[in-house]
Structures are given as C-alpha cells and as structure tokens.
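For reference, the structure is listed below as structure tokens.
A single protein chain has been omitted; all remaining protein chains appear in their positions.
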Amino acid sequence: MSTNLRLFRFASPAAFYPLAGRLVPWFAAVAAILAAIALYLGMLRAPTDATQGDAYRIIFIHVPAAWMSMMLYVVMAFWAAIGWAFNARLGSIVARAIAPTGAMFTFLALWTGALWGKPTWGAWWVWDARLTSELILLFLYAGYIALVSAIDDTRRADRAGALLAIVGSVNVPIIYFSVIWWNTLHQGASVSVTAAPKMASVMLLAMLLMTLAFWAYAFAVIFVRTRAIALERDNHAAWAADAVARAPMRQGASS
Amino acid sequence: MSGTFAVLVARDLRLAARRRVDVFLPIAFFTVAVSLFPLGVGPEPQTLRQIAPGVVWVAALLAAMLSVTQLYAADHADGSLEQMLLVPGARLSIVIAKAVSHWLLTGLPLVVAAPVFGLLFDMSAPAIGSLVAGLVLGTPVLSLLGGLGAALTLGLRSGAVLLILIIVPLCIPAIIFGAGAVAAVESGLSARGHYSVLGALLIFTAVLAPMATGAALRIATE
Partner (left out) sequence: MTGDQAPHANPPGDAVLTVREVECRRGDRVLFAPTSFAVQAGSIVWIRGANGQGKTTLLRTLAGLSAPAAGELVWASAPGTPPRPLYLAHANALKEDLTVAESLRFLLDLAGDPVGRGDVDGALERFGMASRKDAFVRTLSQGQRRRVALARLAAQRELQPWLLDEPFDALDTAGVELLAGVIARHARRGGAVVLTSHLPVPIDEPVPAIVALHEPALA
C-alpha cells in the first residue's frame, strides 16, 4: 500500500521529469548490451537453417520488432485510457510519446520482412497474414498520430486519441483473424514468408534477448520524448524553467 | 428517446430531399470509381469477374467515407448539433439516427445499384446475389464506423482524408468477408459462414460504435 502511494508521487510531469532523466542512460546502456549479446548469438552462434540458409537470421530483428509493435500499441492505448479516465496528464503524454516508437518498430518489422522475403522467396513483398497485419497496424499508428496532430486543443487531442487507440485495440484481434482467414483462402497451401524455422534454444534465447533490448531502447526513447513533451506543455510552469536552467550547457551549443 | 430519433431521421431525409443532387453524389462517385478499374486493368472478362467483388466493396467503402463527413459537419457549423446534444439522454439516439440517415441516403442506394455493376463486370446471378447480401450486412457497418470517424474529426481542417485514414483499417474485416462471400459463391461453395461473420460484425458494431461515437461527440464539443 505504501509503495503505491510513493509511486503516485511520480504521476505528475514535474516529478516524473527528473526521475526519467536519471533512468534514461541506464536503459540505453542495457539496450546496447543486450542487443550486442542477442546479435552475437543470432548472427554467429545460431545454426544455419537447412532450407533458408543464413538469410533467415533477419528473424532475430524481425520477430522482436513485430512483437514490440503490437505490444506498444496496447501499452499506448492503456496509458491514453488512464490519462482520459483519471485526468492524468502524464498518461496522455506517455501515450503520445509511445506512438512514434511503435510506428518505427512496425516499419522495422515490415522492412526486415521484405529483406527476408527477397532472398528466400524472390519477392520484396508478399501478402501473407503477418506482414499484412503489420501493414494495417502501421495504418493504425499513422491514424493515431495524424488525429492527435490535427487537433490543436491538447485536451481534446489527448482524449480523441485515447478513444481511437481503444477502438483500435478492440479491433486488432478482429482485423488479425480476418487477415489470417483471408490469407489462407487466397494463398492456399503456400508457406508463409514469416514462418519461422524450427526453434533451436539458442535462437529462442537470441530473440528473447533482442526483445528485451528493444524494450530497454523503447523505455529510453519514450522517456526522452515524454520529458520533451512535458516540458513543452508546462512551459510556463516554475518546474519547467528550473529544469531548463539546470540543464548542462553542451559544448558548441548555439546560444 | 425514440422521439428524438424519429424527429432527426425525418429532418435529415427532408433536408436530403431539398438537395436532391447532393444525394446522388456518392452514387456518382461510386460509378466513376468502379468504371475506372476496367479502364486501368483491361476489358478481359475473366479478370474483371475476378476483381469485381473487391472493386465494388472498396468503391462502396470510399463512397461511404466521403459522404460521412457531412453527417455532423453541417449541424456542427450552424449550432444545431449543440441543441441536439442539450436534450437529456439523447446522445445515443442522435448517433443512431445519424447512422440510419446516412445508410438510407448512401448505403441503401449502393445496395440497389450494386446489381447493375455486377452486370458490368459480367458476374453470374448467384454471385450478384451474394454481393448484394453482403452489402446489405456490411454497409450499415460502414455507416456506423463512419459516424465514429466523423465525430472524432468534427470541425477539423483535414476532414475527410483524416477520417478515411483512421476509419478504413477498422472496415477491413467487412471488406474481407463481403468480397470473400462472393468469391465463395463463384467457386461453388456456400457463403453462409461469411454472412454469419458479417452479421456478427454488424451486431458487434451496432452495439459498441454508438457508445464510442457518443463519447467522441462529447470530446469534440466539450
């Protein structure tokens, strides 16, 4: 109980700002280390696949990126909903900060999917269930970002975005199953481009580590963005002026 | 409040009757859009028959989305929407009335016009039948989701294009199963499963979309 109350201290942008600032370098370091290990395992230690050769190794980025894109959408909807339901400004700010990162991971998943498809199946793009769902997810992110950017009133923008994100989350399973059904109907027995080869344990480990690395990276980037948005929204408040005054002057920074 | 519902639908239909030309705009767009495909793809009957259901569904979706911005925009601009929202407990009635008016003025004409386009694409009679059946179930879904989009983008400059971007992904299941029903019938299978899914989608949307649209209206007018 007391832990809860103590954590709520950080629910205001002013209190969250310094905490996030201290955590960002740690997250960045963790991300770099985990990514290095994951890439080492994936690129060098995992066995070569019998059918796909070495080209399949893109899976160590593709699959974690796809997972991240889906998880971040739900997390974004969650924080936007919290911001709306409890009038918690930090929740809405975090949701807005997540969106570009989520969209980036979606794009990364699509791009690595294309890179995988070319050497394996000869085409830069195939309309298989997973890639098509990722594409639609990209549209959902784009819609959210477009909507909140189009509304000038921050309050209305936050709430409209929250509603859209919630509606999107509810629809994602429906869209996903529709696309799977559509794909099996039209592609018949052809193997999916994104069908992963049999998992040796080292492959699974590499993918999990990469996912954790992506999470750490996401935390770092989202915290940086959250701080920036919080500073912007509260620019007339005392804490913001303090924070800017205390920021270290960088060498060669323009005055 | 069924009173509010009836009054609104009657008014919207009367307004449409005063601007008869405007009512034909979605159909005109639909016709032009559908006719572009043979021009772009070639007149070979086999190809046209194959792409027909997809083309009709996509054109129906775009036609519905283009006419849906008008659903709330005019009332918002002249203050009528505010007066409607002042009626206690009427928010859901307003939303449903708007969706029904939109369907009567855009969806229903599309359903009626669809067989003609089926013939243009040389579709067989059972295929045309399943196209129409699918549209009967799917166009209300488009009207309901379009209403949500219109409420979210109320009064924004970017209007229709933004609405299409945010709502079209949500309409994808309806397109998949609507066009899929026709494909099933054309290959000699039963489309009953497709109709069931479309029906379920309709019920799901009819229950949830009005609440979401009501919330969106409140967010936009607060």
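Lettered A and B in written order, each chain numbered from 1.
In this section, a residue touches a chain if its C-beta (ideal position, glycine included) is under 8 Å from a C-beta of that chain, and two chains touch if they have at least 3 such contacts.
As the structure is a prediction and not an experimental result, all values here were calculated from the model.
Participant: If the hidden chain were put back, which of B:A33, B:I51, B:L85 or B:L208 would touch it?
Facilitator: In the complete complex, the chain left out is touched by residue B:L85.
Participant: Touching residues of chain A against the unshown chain: what are they?
Facilitator: 152-155, 233, 236-237
Participant: Since one chain isn't shown, list which residues of chain B touch it in the complete complex.
Facilitator: Given the touch definition above, chain B has residues 1, 3-4, 7-8, 11, 14-15, 18-19, 74, 78-80, 82-88, 221-222 touching the missing chain.
We take it that only the chains that are shown with their structure count from here on.
Participant: Where on chain A is chain B touching in the complex?
Facilitator: Of all residues in chain A, those touching chain B are 136, 139-140, 142-144, 146-147, 150-151, 155-156, 159-160, 163-164, 166-168, 170-171, 174-175, 178-179, 181-182, 185.
Participant: Applying the document's contact rule, which stretches of chain B touch chain A when the two form their complex?
Facilitator: 148, 152-153, 156-158, 162, 165-166, 168-170, 172-173, 176-177, 180, 183, 201, 204, 208, 212, 215-216, 219-220, 222
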